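Here the complex is missing a single protein chain, while all its other protein chains stay put.
Going by the order they are written in, the chains are A, B and C; count residues from 1 in each one.
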Amino acid sequence: MSLITSGRVVGLGVLAVICGAIYYYMYQAQQGNLANIRRLPQVDAIDELIARCVEMNRELWFIPGGGVMTNAFVLPGILSVFGILSYVTQRCAEFGAKIHCPTRNPIGYNIQYEIMREAYEAAGKPEEFDPLETIVYFPGGAMRPYIVQGAHSRKPAAAILLGAYYHQTIIFCEALQRCGAMTLGGTDTTHNIPFMVAANNYSLIGEEMYAMSAYLSKDPVLGSTLAGQDIGKYLAIAITILGVLLSAAGMPFADWLVI
Amino acid sequence: MAVTIGMLVASWMCVMLYTILYGDQPISRFAEHIYMGTTAGYYAYVNLRFYWDKGIVQMMEPGKIHFIIPVILGICVYARLYTPTRWVYRYPMAILMGSMLGVSIRTTVFSQIIDQFILGNLPPLAPIVGVPAGMAINNLIIIFGSICATVFFVFSHDFAGPTRYIHRIGRLFLLCSFGATYGNTTSYRYELMAGTMISNMLRPVELLPYTLGFIVVVAIALVVIFKMGIASWD
Amino acid sequence: MSDEMYKSTIPFWIITILGALTIVEYFFPFIGNIVGGPLEMLRTYSTILAGAAYGIGTALLVANHGRRIVRRTMAPHWAFSIVFFVSIIVTVGVMLIGGQTGPQAQWVFDYILAPSGQCLYSTTAFFISTAGYRIFRFRNLDATVLLCSGLLILVSVLPLFTGPFPFFVPMAMWLNNVPVVAGYRAFVMGTSFGSIGLGLRIMLQKHPEALG
Partner (left out) sequence: MSGKTIWRRALDLDHRIIATGIFLIITYMILSPIEIPFPVSSYGQQYYDFVTEVPAGTTVGFMMGDTVATKPQLKPSTTITMWMLYEKNCKIVYWYDKVEAVGLMNEYIAVVDEMSSRELVYGVDYIDLGFIAGTETGAVAFLENIRGVTGGVDVNGDPIDSFPIMEGVNGGGDFAYGIANCGCECTEPMYIRQWGMPYGTELATINCAMDLPAITLYLATGQLRATANGLLGSAEFEYLTGRLGLAFGQILAVSFAGLYFVILVVLGNVFYFIDRSQGGN
């Protein structure tokens, strides 16, 4: 019996490099050496959206995507939004904009509820958190009519749509755009990202959403872990280029990778 | 008889639900709440039935008493509904989340990173030498495009100077892919719509007059609702 | 033992240990021999848990609507909450009587649930049409690339276009097999790295929101 299951050696190596790099950057950040992370332009967009809401005296809608948290497949998309929700709620409370969060994630509901309550407390305005109105729960199917009709009658000034989105993307984006809202959208599910990109004023593509979550986190250490992930990408690119060159030279490079 | 009534109900539900396109008014809200109740009940029943069959019933069988663990943890999930015991749900969630993260990370690295990006870009899956020129060029485009698009997701580098062109080309490749999804999705949505109308509203032909009649009734009702100001048109 | 200990420290350590062991047993057979069985059992448990967890949505919904009826808030919408209760009671009732594949449950499924679900889902078609008219513009290079590729793929899957103009099919095939593969490869790899990073952050307990 071999030490490592055959066929999985390279995978283990890649995983070890990524984890090691992430841990290294996290350790460095704890020592005070923060990694240089590119500022995403969408971060400034959040402030712009909130300012618009204050100016027009209308609501900001934060719509976290769907999916259930018992599904590993959409879990990263759901989890990454929690940090952003915390940030946006606190900003809204500070600036005095009203935030409304219709959620359709049954297990996420309580977590989001707590996050928003804590954010209002952190901003020093716990009395403005309305447990019945600030965050409401809807089951998956009923969310569509709620958003369409709500956008029609309540006319939010801005909306942030982030999370694991399914087909609702275009309904929500179009309904919100139609009522004049400015939108920031992002998702990591492959089949609805085009509508997020095409229909929203600002968009976050796939991994940018996770990056934003780490970036906006109160803990600066998390931002630095992004640099660790980048090491993984550089590694993949390097192996690819090297592999293409070596294979073109006639060496069976691909066979080496399946040990 | 039950089938005929069912078909009528189905087509009428569809007509009422389609009125959400005409604004926020009572007709669509009525249908929406029926749908909400049915779907919530159905989903909850099937899922809890799974819990009952695989958990509680199995627990009662001889030698399977250890299934009492998921049964108790399952009850713990509901502790979150009551604030003082909220922390209890963290235990079942921790078990779920630990397993989920583990199983997804351990295979993602193979199927999505190594097999897909690295091996997929290498010969022999993407031959460059010894194949027709068109194929070699295609493969080079894939390799170049996927590397550029990966660079788009690099966050620890400011894209100024020449590297910003790589970033830009990467974005264009991504947008091209999204465009393809967008075209397919558009056709898929129309497929959904045609499917809905074929299977619920327009067939069988004998029931068509009832459906059309109901559409007329709903249209008149909508006009009345908007004229009387029960719901606003704008 | 302090409150903090069993309220948050232990659950987070459960995530860390369980996640790490699940990953490690996949690579090292000698560890798999030791912990493989218990972990497999835990995964079996977690499917049962997942089934139980689903009901929480319905519980929340019932609580919401009950509250609406009791307080008569959001008038006149509370009246619809009664409709909601009638339909949930009827659905659960018929399923309790005849089982999940019984004739009554099948009727509810076939003639209420299925058509309404399809119908609400298909309203996306209308929103796509209006979005096509109002939003999708050849504003700049990015939008042009997105739209051109979208329109080409769209016409290539519709027989009305491919019948008279069969050359759309090979063009779309090339697009699907070359640039689209390149773009999605990077996208998929990016999200994979992102999810590995996120998972690792949770396992290193740097993401306290994960458990709320």
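The rule is short, and it goes like this: contacts are C-beta pairs under 8 Å (C-beta built on N, C-alpha and C of every residue); 3 or more make two chains touch, one makes a residue touch a chain.
Please read all numbers here as calculations on a predicted model, not as lab measurements.
Participant: For the chain omitted from this view, which of the shown chains does it touch?
Facilitator: Counted over the whole complex, the chain not pictured touches A, B, C.
Participant: Pick from A:72, A:162, A:197 or A:212: which residue touches the chain that isn't shown?
Facilitator: A:72
Participant: Tell me where the left-out chain touches chain B, residue by residue.
Facilitator: 18, 21-22, 42-43, 46-47, 50-51, 53-54, 57-58, 96, 99-100, 103-104, 107-108, 110-112, 115-116, 119-120, 125, 177, 180-181, 184-188, 190-199, 202
Participant: With the missing chain put back, which residues of chain A would touch it? List them for me.
Facilitator: Its contact residues with the unshown chain are 68, 70-73, 166-167, 178, 189-191.
Participant: Extract the touching residues of chain C with respect to the undisplayed chain.
Facilitator: That gives, for chain C, the contact residues 40-41, 43-44, 46-51, 54, 100-101, 105-106, 109-110, 113-115, 117-118, 121-122, 125-126, 128-130, 132-134, 136-138, 147, 151, 153-155, 157-163, 166, 169, 173, 176-177, 180-181, 184-185, 188.
Note that in this section only the chains that are shown with their structure count from here on.
Participant: Determine the centre-to-centre distance between chain B and chain C, using the mean Cα coordinates as centres, and give it in whole Å.
Facilitator: Each chain reduced to its C-alpha mean, chain B and chain C end up 5 Å apart.
Participant: Quick check on chain A: which residues sit in contact with 2+ other chains?
Facilitator: Counting only residues that touch two or more other chains, chain A contributes 8, 11, 15, 18, 69-71, 75, 107, 110, 138-139, 141, 144-145, 167, 170, 190, 193-195, 197-198, 205-207, 211, 226, 229, 232-233, 236.
Participant: Multi-chain contacts in chain C: which residues touch at least two other chains?
Facilitator: In chain C, the residues touching two or more other chains are 23, 26-27, 49-50, 53-54, 56-58, 60-61, 116-117, 120-121, 123-124, 128, 146-147, 150, 184, 187-191, 193, 195-196, 199-200, 202, 210-212.
Participant: Across the complex, what residues on chain C touch chain B?
Facilitator: 6-8, 10-12, 14-23, 26-27, 39, 41-63, 77, 80-81, 83-92, 95-96, 100, 105, 107-126, 128, 132, 141-142, 145-158, 174-193, 195-196, 199-200, 202-203, 210-212
Participant: Going by the contact rule at the top, pick out the chain A residues touching chain C in the complex.
Facilitator: Residue positions touching the partner: 1-5, 8, 11-12, 15, 18-19, 22-23, 26, 68-71, 75-76, 79-80, 82-83, 86, 106-107, 109-112, 114-115, 132, 136-139, 141, 144-145, 167-168, 170-171, 173-175, 177-178, 188, 190, 193-195, 197-199, 205-207, 209-211, 213-214, 219, 221-222, 225-226, 228-229, 232-233, 236.
Participant: Can you check the complex and tell me which residues of chain C touch chain A?
Facilitator: 23, 26-30, 32, 49-50, 53-54, 56-58, 60-61, 64, 67, 73, 116-117, 120-121, 123-124, 127-128, 130-131, 134-136, 143, 146-147, 150, 184, 187-191, 193-202, 204, 206-207, 209-212
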